[in-house]
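Accompanying notes for the structure given below.
Only one protein chain is missing; all other protein chains are in place.
Naming follows writing order (A, B and C), and every chain is counted from residue 1.
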Amino acid sequence: MSDPKPLFVVLGVGNGQGTGGATARLFAKQGYRVALMGRDPERLQKFANELNASGGEAAAFPAASYGFEDVLAAFALILTYAWPSGGPSELRVALHNAGYAGPRKGLMDVTAAQLHDLAEVNVHAAFAFARASIEAFRTNALDARGKRGTLLFTGATGSLRGNTTTAAFSAGKFALRSLSQSLNKEFGKENIHVAHVVCDGPIMTDLQLERLPKEFTKDWGTNADIRLSAASIADAYWYLTNQDRSAWTWELDVRSAHEKW
Amino acid sequence: MSDPKPLFVVLGVGNGQGTGGATARLFAKQGYRVALMGRDPERLQKFANELNASGGEAAAFPAASYGFEDVLAAFALILTYAWPSGGPSELRVALHNAGYAGPRKGLMDVTAAQLHDLAEVNVHAAFAFARASIEAFRTNALDARGKRGTLLFTGATGSLRGNTTTAAFSAGKFALRSLSQSLNKEFGKENIHVAHVVCDGPIMTDLQLERLPKEFTKDWGTNADIRLSAASIADAYWYLTNQDRSAWTWELDVRSAHEKW
Amino acid sequence: MSDPKPLFVVLGVGNGQGTGGATARLFAKQGYRVALMGRDPERLQKFANELNASGGEAAAFPAASYGFEDVLAAFALILTYAWPSGGPSELRVALHNAGYAGPRKGLMDVTAAQLHDLAEVNVHAAFAFARASIEAFRTNALDARGKRGTLLFTGATGSLRGNTTTAAFSAGKFALRSLSQSLNKEFGKENIHVAHVVCDGPIMTDLQLERLPKEFTKDWGTNADIRLSAASIADAYWYLTNQDRSAWTWELDVRSAHEKW
Partner (left out) sequence: MSDPKPLFVVLGVGNGQGTGGATARLFAKQGYRVALMGRDPERLQKFANELNASGGEAAAFPAASYGFEDVLAAFALILTYAWPSGGPSELRVALHNAGYAGPRKGLMDVTAAQLHDLAEVNVHAAFAFARASIEAFRTNALDARGKRGTLLFTGATGSLRGNTTTAAFSAGKFALRSLSQSLNKEFGKENIHVAHVVCDGPIMTDLQLERLPKEFTKDWGTNADIRLSAASIADAYWYLTNQDRSAWTWELDVRSAHEKW
């Protein structure tokens, strides 16, 4: 019987151009099956198609919402999915990359609906995703580096500091960072590695190029010194995944070489 | 026409024995009207009665839930309340002291219902309470110390560190701490002071005396060196409330003299 | 026999206009004898004279340098000093307020002499001052708040963050902050309280008014919202000194109401 193929699951990939997408691409290229979770079935499928077209093996597992039960339900489908190439899979790496994408405004502009979304992304979905991932990891044998699995979380500047227009965004990111630390401490002894990456600065994506002032982004395309790139963040996740049990990282920060901070 | 009487509002007072209760008592003693918010009308009323019986002026404003709208609705009643002693009030100090009181257990024991409660207390109610408080402060003149109002948040050890059995508790407390920092930065320029107190250790209350191992608490009653007392935390809130505009504190920690940390 | 008079010692008062001076003034006004330590005998004496002229009781104890032994030697003189008003003293509060005042420049401009000064102020003098203070506190009875003494340290923005022109300044301030935390943990159980105040922003003094760009300071004199004032920081030290044993603070930050941070 064939060895199980390693499986990577990511929650939150948007249009595939950001951190989640780049990490999915990297793990696909490294031979992982890729399960894509999110709320937009169409975008997920489109990105799965892209990965499949370029030699990867990916499938979309949309969640009806980022509520606790909906995330668990979508996750459960991953574990029983029959991959086209056949043979068993083993969930090895899980990345929570969903982010609250509400507007950056002051307290008075934060709505109940935005808070609902914020809490779903950073609390309800995060706990459900972590739980399902770790339950799956627990069934794995140790790999060559002494791990049963790696659970990754995408942080941001707002994970470390609240600021004038980030009351909502940061509250969620603080919660997520806390969760990653609690889980690192709780599950290390089961050889399950939980890590958090603080992406300190906006990542070069179509969305940011559109959203941010031109003055700020105008040289991103030509100057690698000033853009925080999703592909390089993916490299950080790859590094964390492959750390030996004798030196695991909980948290690292990343920013472009010339970033002022 | 008489000067308005200063008004203090606190969200989360439990049975009145903890931080919220002690702070309410102190502000009542200092001449503030006291508005008590929480989810249990009976307990609120009982504590209001206690404050009124000992010379204070207090009233209960129960919220139907810690959802955003319910908190706003309960808060609105405070601002139009006709106090028995007559004459206008001015909201001067608001304390968010509600805490997620779920069990301290590992990730696998955290339920969807607990996460719902956690998010309500630390996100939905917190944003609503902050918003309503600051809206009220904005209508105030500057006081003698150069303030329109003071918004206070109760933190805990879990505000700074996640740990093996505090995945849920800490996620909420991190979120709350972030909110307090964002708001400090956003509203300082309007002379509204937002502060966060990290209570590093269990506070001596009936609940903790019941919940914690006897071995840990057995000398609390007789040894002031080893108990973190609610009345002393109230002193910290009083100090923060009265800081001059030329040196405002965002955060301070408190623990008993002999606490190991 | 008369009760001993409480004694306050401060290391680093400059010309008396900054934090050290304001705190000395406040403690003198509150009935403390004041021992002034520093490296400039003339300035110390001048400030002692000022305090004495306004009803305080102060004396100068210059150290030959901020080397370990020189600080211990100067400190020893305080403990045997015969105060003009007669009767015994008891050292109750000690404030390390000495700061490295070298230029804010990049790494390449930091000289060996500046590093020598930096290390003396923040390491050698700090350890000597802490040691002598705590040795004296140990001989005290508990006061009404359950303390034998309070050891205070003045921090700065640079205590929390290194930055492009503060490689030297911050290295020293980080070291000092660490010392304050270690000592808080080590001596709390002896009822000796160690605390650290992060002064986040330049304090309004003649020196800063001269050093900083006019554009930045031009309204300090008339606008209390934008100046961090030494007298208010002194209030923070007074508050910390008088905290009850059941809720001691290790660290608090202070900044002006309108400070951007």
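As a convention for this text, contacts are C-beta pairs under 8 Å (C-beta built on N, C-alpha and C of every residue); 3 or more make two chains touch, one makes a residue touch a chain.
Since the model is a prediction, treat every value here as computed from it, not as a measurement.
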{"item": "Contact with the hidden chain (one of C:N52, C:S65, C:N140 or C:Q181)", "value": "C:Q181"}
{"item": "Absent-chain contact - pick from A:Q45, A:T165, A:T217 or A:S232", "value": "A:S232"}
{"item": "In chain C, positions touching the absent partner", "value": "67-69, 106-108, 110, 112, 115-116, 118-119, 122-124, 126-127, 130-131, 134-135, 158, 161-168, 170-183, 185-187"}
{"item": "Touching residues (missing chain, whole complex) on chain A", "value": "146-147, 185, 188-189, 191, 193, 224-225, 227-229, 231-233, 235-236, 239, 243-261"}
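Everything that follows uses one rule, which is that only the chains that are shown with their structure count from here on.
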{"item": "Touch-based graph of the chains, sorted into line, ring, star, complete or other", "value": "line"}
{"item": "Shared interface numbering between chain B and chain A [over half = same, under half = different]", "value": "same"}
{"item": "Rounded Å distance, chain B centre to chain C centre (Cα mean)", "value": "32"}
{"item": "Centre distance in Å when chain A and chain C are each reduced to the mean of their C-alpha atoms", "value": "47"}
{"item": "Rounded Å distance between chain A and chain B, as computed from the means of their C-alpha atoms", "value": "34"}
{"item": "Contacts with two or more other chains, residues of chain C listed in rising order", "value": "none"}
